[in-house]
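The other protein chains are all here in position, but one chain of the complex has been omitted.
Every chain is named by a letter (A and B) in the order it is written, and numbering of its residues begins at 1.
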Amino acid sequence: MNAKSSLKRNCQMILFFVIAAAFPLVFTNSYFKQLGTIVLLYAFYASAWNILGGYAGQLSLGHGAYIGLGAYITTVLFSEFYISPWLGMVISGLMVGLFAVAIGYPCFKLSGVYYSLSTIALVNVMRLFFIAEDTIFGFKTGSSLGYKIEWRGTLIDMQFLDKKYYFWLILLLLAVVVFVSHRIKNSKTGYYLSAISTNQYAASSLGINTTYYKLKALFISAFFAAVGGSFYAMFIQYIDPASVFNYDTSVEMTVLAMVGGRSTVVGPIIGSLLLVPLKEIARSNLGASFAGLPLIIYGVILMLVVYFLPNGILPLFKHWYSIILRRRREDLSV
Amino acid sequence: MSEEIMRVEHVTKRYGGLVAVNDVSIQVNRGEIIGLIGPNGAGKTTLFNILSGMEKCNTGRIYFLGQDITHKQVHEICELGIGRTFQIVQPFENLTVLENVMVGSFLHQKQVEEARAHAQGILELVGMQHLKDVPGHGLNLRYMKSMEVARALATNPSLLLLDEVMAGLNPTGIEAVVATIKRIRDSGVTILVIEHVIKAIMSLSDRIYVLDQGKLIAEGLPDEVINNEDVIKSYLGAKKHA
Partner (left out) sequence: MYTLIQSAISGLLMGGVYAIIALGLSLIFGVMKLVNFAHGDFLMAFCYVAWAVVSFWNVDPYLSILIIAPISFIVGYMFQKIFINGILRKEKSTESPNIRLFTVGFAWSLGNLALLLFGANIQVTNTAYKGSTFFVGDYMISIPRLIAFAIALFVTAILFVFLYKTETGRALRAISQNRFTARLMGIDVERLYCIAFGIGIMVVGISACLIIPFYSVFPTMGSTFGLRSFVIVVLGGMGNLPGALISGLFIGLLEAFVGTYLSTTYANMIIFIVFIIALVVRSSNWFQNRLARA
């Protein structure tokens, strides 16, 4: 990975973001702006998940717990304390990160399967708790009726009349998480996480404190998941336990990252760009009589990918690309 | 040269009713190459697991560089200066050879570039620099074992535990490994070697310990040990059952 190829990679990334930024200016239809925002939100969730699930190899199937908690904390900070969501999402991110570490510490001692099961239990416990109780820590959270967020309409309140600002906001957040993922991957932490996810036994024999690094990945991953949840809250302006502490979303994040390529930086984005529009369009066009069809397709794709391409699509593309390059070089040298 | 670097005192390890390591006491001095031999199932690898912290002994104490490491965690023990290889190789398959060694280098190097340079140097030491970009799963056994040695060396250990690094090699390969081990010792690392290739152990070791069914049955200079009646009996006895 020399300087020249990483410069090229950085330029490609910047180009992607610039083009993406132009999207809402070209497609001014409200439906497309909404769709685009949702696609990017899932790309964001998947990238956040990937830091723990892809890099560190800890298959969390309950990241919804962190999304939901982030959403509720930011909402309460906004509604009760009048704290701007710009600040609120950082605060909730930190709080959720700490929460994740506290729960994660005993859970990481569990081997793979048990760990995944504990994450499923966690997201369900959170969901049920928020349904059962309508007042938590003294704040009215509305239980299963949900929490409607008051409209105040200013920039500080992260509320915009024109949907395109939400699009740009999530694009910005996505850029941040991509940047962070990139920095992690090319650092000591990244190498260590790679070692831990491949062979934890051998990793510890090389002086790696595996618990510390897994918790570090968890903190960052949960932080960003919470930020995503905060965005969701301000975007939809209504949250309820079933939609934010959502098991299906948790699994979906996993699928998107896996399909795209779980040990890469852009894999989750690619997975989202391919699958989410498919699902959303299917859902809005097919309606209630075909409810469930998009998720069936998701399930089938997941099975196919796991069976044939466990490392995702991206490594396959890279492979094809390098073959094409080599052949071109051979042609030129003849 | 006779400064004590590790002392193992009366270590015992039980699995239910089976005693894998039985009241073993060992002493290793700085700069030595100590051989650990014995028939299969004698408890040698278990002892290594205990020394590196991957298993905990039931009784006994282990002192390294003056510190009691009996209850320390695996990564702490590596930080203190003990590195090891595994009887069944444990490569990081999705990483290249260079990246594998870099993981070891990162114990003491902070930046990616520093770790990369350091790892390159280690690979040259074991003669694998031409394979640096090969993925970990694409190596043959001999190179996988060498890579594991390089990886452990990259953590800059004072004591290196080598577990059957010559297994499955032809005489040329064995000679190369013997030379490498001597080079490693000359660079200042103390080495504890488990091996079945008797000739190699004889030429390498300053002292030898012999383990049979978890117990130490002999210790001393190579010539003393090889002529020891109990040792001969344990190997011949093992051959009878094999």
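What we mean here is this: contacts are C-beta pairs under 8 Å (C-beta built on N, C-alpha and C of every residue); 3 or more make two chains touch, one makes a residue touch a chain.
As the structure is a computational prediction, the values presented were derived from the model and not from experiment.
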Missing chain: touched chains present in the view: A
Selected residue (touches chain absent from view) among A:122, A:177, A:220 or A:253: A:122
Hidden-chain contact residue, picked from the options A:38, A:95, A:227 or A:258: A:258
Residue numbers in chain A that touch the chain omitted from display: 57, 59, 61, 106-107, 109-114, 116-118, 120-122, 124-125, 128-129, 131-132, 247-248, 251, 254-255, 258, 290-293, 295-296, 298-303, 306-307, 310
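Here is the rule we go by: only the chains that are shown with their structure count from here on.
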Chain B to chain A touching residues, read off their complex: 52, 54, 73-75, 78-79, 83-84, 86, 90-95, 99, 102-104, 106-107, 110-112, 115, 151-152, 154-155
In the complex, chain A residues that touch chain B: 186-188, 191-192, 194-195, 198-199, 201-210, 263
